[in-house]
Every structure is written in structure tokens, then in C-alpha cells.
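A protein chain is absent from this complex, but the other protein chains hold their places.
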Amino acid sequence: MTPLIEIRKSVLVSIWFMFLTFPIMVIRVNTVENVVEWRWHNMIAIGAGSFLLSFVWRYMIRRKEQGIRRQREGAGPRLSIFQRIGQERRIFLPALTLLAVAVVVFPFLVSMYQVNIMTTAFMYIMLGLGLNIVVGVAGLLDLGYVAFYAVGAYTYALLNHHFGLNFWVCLPIGAALGAGFGILLGFPVLRLRGDYLAIVTLGFGEIIRLVLENWNEFSFGPSGISNIPRPGLFGVAFSLEAHARYIYFIVVALAVFTIFMVNRLQNSRIGRAWLALREDEIACQAMGVDKTRTKLTAFALGATWAGLAGVIFAAKTTFINPASFTIWESINILCIVVLGGMGSITGVVLGALVLVLLPEYLRAFAEYRILTFGVVLVLMMVFRPGGIVSNVRRTYQFEGPDSGDK
Amino acid sequence: MKRFVCLTAVVALAAVFAGTGIAADTIKLGVGGAHSGDLASYGLPTVKAAELVVKDINAKGGILGKQVELVVEDDVCKPEVATNTATKLVDQGVRIVLGHICSGATKAALSIYNKANVIAMSPSATNPELTQSGEYPYFFRTIASDDAQARLEVDFALDTLKLTKIAVLHDKGDYGKGLAEFAKKFLEADKRARVVLYEGITPGAVDYSAVVQKIKRSGAEAVIFGGYHPEASKIVTQMRKKRMDTVFISDDGVKDDTFIKVAGEYAEGVYATGPRDVSKNPLAIAANKAHQDAYGAEPGAFFLNAYAAAQALLNAVEKAGGTDDHNALVKALRTHLVDTPLGQIKFDERGDAIGVGFSVYQVKKGAYVEIQ
Partner (left out) sequence: MDLQYFAELFLGGLTRGSIYALIALGYTMVYGIIELINFAHGEIYMIGAFTGLIVATVLTFAGFPTLAVLVLASVAAVVYSSCYGFTMEKIAYKPLRGAPRLSVLISAIGMSLFLQNYVLLAQTSDFLPFPSLVPDLAFWEPYAHIISSQEIVIISVTATVMVLLNLLIKFTRMGKAMRATSQDREMAMLTGVDVNRVISVTFVIGSATAALGAVLIASHIGQINFYIGFIAGIKAFVAAVLGGIGSVPGAVVGALVLGWTESFFTGYISSDYEDVFAFIFLVVILIFKPSGILGRSETQKV
């Protein structure tokens, strides 16, 4: 392609965007005060910006297409750096040790704020891995995952408020109730597939939130529950910093436990059944997999982690109200799973870190924070649709007697 | 993608170091609240108020010879974000905070401030528990609490308007429902009137015709609504379009000029409670003018409350001789009267402002007019 054509294309794009953004970017009307403001400088900025970006965009798209072509011609999918590390045992073990040391030392090196947001990130790792079981592994699109998170949080808050039960007692109860609600949701939606499932789960999430909002006698309504105690340790009095670190370590321990459990689950009999169910429901049933049971365990096990994370959430923020459990929260967790790479544990961990830490560090962008976040989501998906770590499907190659001695 | 991860890591590291930056000798005033997201319009005016007050004070040479520095952090009105915001402020050495905006976020942030002995003053968090529960000793506010407002609305409906059948509605939110519950409680305690309908409406819904029909059917003479102006204007408009002349009484969230502009002719006659009229207070006039000069627009919600709060906080710092002793700060806030756009104020034992009153307003010819 000649540069002239390229430039012409970019000019057209630039004109198109100037036209497109004209009413919103250039004119500002204030019908309260009846003023019209014309901001022509915005139009110039848009024109110049889109002119330059269109070159970058086309270059990136071309590179992506070349990549796909190369893949088709052979070579197979390139493994990402993380997967390569995972396969090299020599690098993998030291790298893991280094990471573990870093995680342990981290809270003593940085400020309380950094510890707190890392705690949040680890909580989202748990949530992401839990949802990954449902969405990534079993292939059931769940838009109401936040409901189980709410169940966990309210379990601790209410049990503590009424019966004075402490954090450690509530942790397993929260997990169990989460699982229970998972099964409760699982039953009616067994027959549904794809987007019908998505909308029903979305509805379920909203139902839980609305009930918490309306049923004052039970949940104290929209004003929420305050003064939820932070987790204790045999009555030791903590300073604010020490408590932040303590919660951090609890969350890290639970996240590691989650990673371990989910890893074991994926390779278990039930994990294989989930994968099979995702790929082909009918073939799966024909092979003798109990569809009902498999789906219900996916919902229940997925919800368990949300219940756990919910209890920690309540203990960490010390105040909860239904406003924390809106559909945006579900969407956020879903983004973690998809952005990280569906079905891949490393991917989900990275996805959680990026999605929680990015908006925090984007605070420098102030009001452009969410705007940038939206752009990042779109770009990530366009240029890496499989997520950060695309899951390599497990394949078995049959090596017959004559191919063996090649 | 790898580059992207690298970039994130670099940004992360940069932020770590920025967080532990060098502390200059200034007085840091933290501002926490919703500065982005759908509730940003309630939080941003507070930032502007703080900027104006600080600019003013710094121009006069600062406090105790030190310049005042603003540390603004966004909490999107979410409790879980507010705890992070609060720790970030505490980490940066902030000892006095103007904020937060929403009651829920404020409660979550206070769990950090309380332990760190940081003083917080909200221009807008009206939840009664904040001051009445006694659990937040370092919390103050320059706005009256929900129950005071509900009391005023009920008294006005019963004593002045002599109504007997009242419908109480709310928007299911923290603020609106809290207020509606108090209104209902006060009405039920009084023999003169009956609550004929008590309902929560769905905020943001495309129309409220079913609820409006229900009000009509209940035979209510008046509606007491707890919530914000977007829903209020929809309900009022639909009631008037159905040719109903039911009296509409609402709260501070509705006493906003946007309500009148949006509801237009239908807003006429609506009652709303709000902070006592200060439009003749020279300080308020000056503050509004400063805003107009600096940002070229009329100030937004809670601007004057925030202005007063910033002044009260900084005045207390001056009286207490610095920000190190939080008990001295609390004492200064409780004892010294400050001239603010809201009038002369100081704070009571619980943290509520003395001297900030509420009045009933009515929309007359497209403007809110205070009723004596």
C-alpha cells in the first residue's frame, strides 16, 4: 500500500470522527442556564488525534492478521511467556519461590494503602477463580455472581450483629451458604443455555440485591450494617497498620488455597466433566456424564469462593450496604475472567491484578479513569481476544506403532 | 500485551514511590468523595469549595505560617473504595478530611479515620447514626441529619397545611428510605394524620405512572417523598399530567434548582425542606461569586455546606495550634464559633452543627422561596 493511500484513508477517518463527535464534543448546551458554548478547539484535537491514531490502528490490525496467518500456516499457537515458564521446571520453581517471598515481604515494605489495594486484588483473585469455574471451565455465562458475594458478606455481618459470631466461625458458614445459594440458582436454570442463562443469572443477582434493599427487618435496608469487626487473633489488639497486614495475610492464604483447590478440581473427574459439558452437552450426556449434577456442582463450587470472599469483604470494609453488590460488580468479575483468559488460572490471577490495580493507579488520570478503563477493555479484546493467557486446550496425541520410531 | 503488562508494572512502581513521597511542611486538607461515576455531581462541588477556601487562606499567608495543601481522593461513593481512599489519605499524612459525600462511604471511611485519630467533616452525609450512635467521635457535619428534616416535613404537613391523609414514598436509597422511615414513624405517632400509602419506587425507571395511579387511588392529600430530584421531578410531572393536584413535600435532595428547571411549570407549588436561606448572608454571596469567577458556573450541590466545613476545619487547626493533637482539634470545633456562609456555627457533642437550620421552601414562579 502506498503512503498516499494510507494518508488519504487517515484523512477520511479524521473527517469522519470530526463529524461524529461534533455535537457532543463541540457544542455544550446548558438547558438549566440556557447557554450554548462552542468549543471548536476540541474539534481540532479530535481531527489531529484520530488522524494519527488511525495509522497506529491499521498497523496493529495488520500485525494481528499476520499473526493469525502465521498460525494457520503451521507452528501452532505460540505459547505465552507464562506458559513457557510453567513448562520449564528449571525456571518455574525458582520463579515461584521468588514470587512467594515477594508476596510475604511486600506488606512490610510499602504503605498501608498499597497493602489494602493488594488485599483487594487478592480478594478479586478468589472471586475470579470462583467465577472461572462457572464461566471459564463449565461454560455457563453467569452475570449474577455478585449475589453470592453479597450472601457471604451479609452472612458475616448479620451473624455477628445478632449472635456475635466471630470472623473465623463465619468464614466456613459464609462459604457453605454461598454454595447453598449456588444450588438454589442452579435448579431453575438447568434447562437454559447461553444468553438466556445470562439474563436469568443477572436477574438473580438483582433479586438478591433488591431483597437486601427492601427487607429492612432482615438486612437493615439500604443504610447497611456498620461496625463489623475486623478479624481477630486470640484477642490481640492490632494497630491500623498491623490489622491491614493481618487481613492481607489471611487473604493471601485463602487465595493460595483457592488456586490450589481450583487447580486440583480442574484435573479431577468433575473438572473433566465440566470441560466436556462446555464443549458439547449432548455428546457429554451420551458418554454418561450426569448433566444435572455436573452443572449444579459447578454453580455450587463457584459460589463457594464468592461466599468466602464476601465474608472477608465485610470484615475488611467494616461496613456493607446493598449498593456494593450491583450488577457492575458482576461485570467487573466477569471482565477479570475473560480479560485474564478463560479457563486459565494464571490468566485469571493476572486479570484480577490488572483489573483491580489498574483503576487504582489510573487515579492519576482522575476523571479520565473509567474512560481509559473502557478503552483498555476494548483494545485488549480486539488485539488479544483470548485474554492475557489464552488457555491451551489439553490434547492427547495418539502415537501409533509406526509413528513411534520416526 | 507483554508491553502492556510491563507498562502496568512501571506505573505501579511509580505510584508506590509517589505514595511514599517527601512530606513538605504544609497543612494537608484531605477531600474525599465521589469525583467520578454517576454521583460525581454531588461530590465535585465540595472539591471546588475546598479549592476556593484554600486559595483564599493561602493568599492571606496560610495558617500558623504554613500553607494549606489539598489532597483530593475519589471514592465513587462506594464503601469498599472509600476504605482505600481513607487509607490513602491517612498514608499521605492527612489529619483533617473534608468528606465524605455519601453516608455509606462515610461510615466505611470512618472505620479508618477513627483508628488513625483523623477528624472528618462531611458537607452532605445525613444518616442519623453518624452522629447519634456515638461510635464516631471524630465525625462532624455541616448538614442537618435525616430525622431533623423528616420532623420538619411532618410538622409542616400537620401544623401548617393541616393534612390528614398522607402518602410516604422513597427511592429505596440510603438517604431517601432513611428519611421516609422517619417521616412514617413521626406520622404514625401523631393522631392527626394517617399514612395511606408507604412505598419504595424504583430509581431510574422510565416512568412512574403505576405509582402515580396508586397515589390517586389511595386518596392521599399529600405525598412526602424521600429521595433525589430526578425521581421527584418525574413523579410530580406525571401527577400533574394526570391532572392531580396532590401536595408534594420533599427534602433537601429535591431542593435543587435543577428540579425546577426539569419539572418546569409542574414544579410550581412543590414544598421542599433545605438549609436555612443564606442568600442574604454576605459570606454566602461572596462564596458564590468566587465560584462564578473561578469556574464560570453556578455552584453545585452542597457547595456552601462544604465551604463552611472547610472553613470550620481550618479555623479549628488555627485555634488548636496545628493538626497533631486531635483532641485539641475536637475541642476547638466544639467551642469556637466560625463565620461561614451558613452563618455562625460550632459543633455539639455529637458532631452536628449548631446554627445550621432547616426551613421549608416552596416553588413560586420558578424559584424556591423560604416559608416563614
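Order as written gives the chain letters A and B; numbering starts at 1 within each chain.
Here is the rule we use: a residue touches a chain if its C-beta (ideal position, glycine included) is under 8 Å from a C-beta of that chain, and two chains touch if they have at least 3 such contacts.
Every value quoted in this text rests on a predicted model; they were computed, and no experiment measured them.
K.L.:
Where does the absent chain make contact, in terms of the chains shown?
P.N.:
If we consider the entire complex, the absent chain touches A, B.
K.L.:
Which one, A:199, A:296 or A:358, makes contact with the chain that was left out?
P.N.:
A:199
K.L.:
Can you tell me which of B:229, B:255, B:291 or B:346 touches the chain that was removed from the display?
P.N.:
B:229
K.L.:
For the chain left off this view, which of A:69, A:162 or A:191 is in contact with it?
P.N.:
Considering the complete complex, A:191 is the one touching the chain left out.
K.L.:
Tell me which of B:26, B:117, B:132 or B:209 is the one touching the absent chain.
P.N.:
In the full complex, the listed residue that touches the missing chain is B:209.
K.L.:
Take the complete complex as the reference. Which residues in chain A touch the chain that isn't displayed?
P.N.:
Residues 16, 19-21, 23-25, 27-32, 34, 36, 42, 61, 64, 135, 141, 188-189, 191-193, 195-196, 198-200, 202-204, 206-207, 210-211, 214, 280-283, 327, 331, 334-335, 338-339, 342, 367-368, 370-371, 373-378, 380-383, 385-387 of chain A touch the chain absent from view.
K.L.:
Which chain B residues would touch the chain omitted from the figure, given the whole complex?
P.N.:
Missing-chain contacts on chain B: residues 38, 40-41, 44, 172, 199-202, 204-207, 209-211, 213-214, 217, 229-230, 233-234, 237, 241-243, 258, 261-264, 300.
Quick note on the criterion: only the chains that are shown with their structure count from here on.
K.L.:
Contact residues on chain B for chain A in the complex?
P.N.:
So the residues of chain B touching chain A come out as 1-2, 4-5, 8, 11-12, 15-16, 19-20, 35-37, 40, 73-74, 77-80, 82-84, 87-88, 90-91, 103-104, 107-108, 111-112, 115-116, 127, 129, 135, 172-174, 177-178, 181, 200, 257-258, 261, 297-298.
K.L.:
Can you check the complex and tell me which residues of chain A touch chain B?
P.N.:
Contact set of chain A toward chain B: 31-33, 81, 110-114, 116-117, 120, 213-214, 216, 221-224, 226-227, 239-240, 244, 313, 316-321, 323-324, 350, 354, 357-358, 360-361, 363-364, 366-367, 369-370, 380, 383-384, 388.
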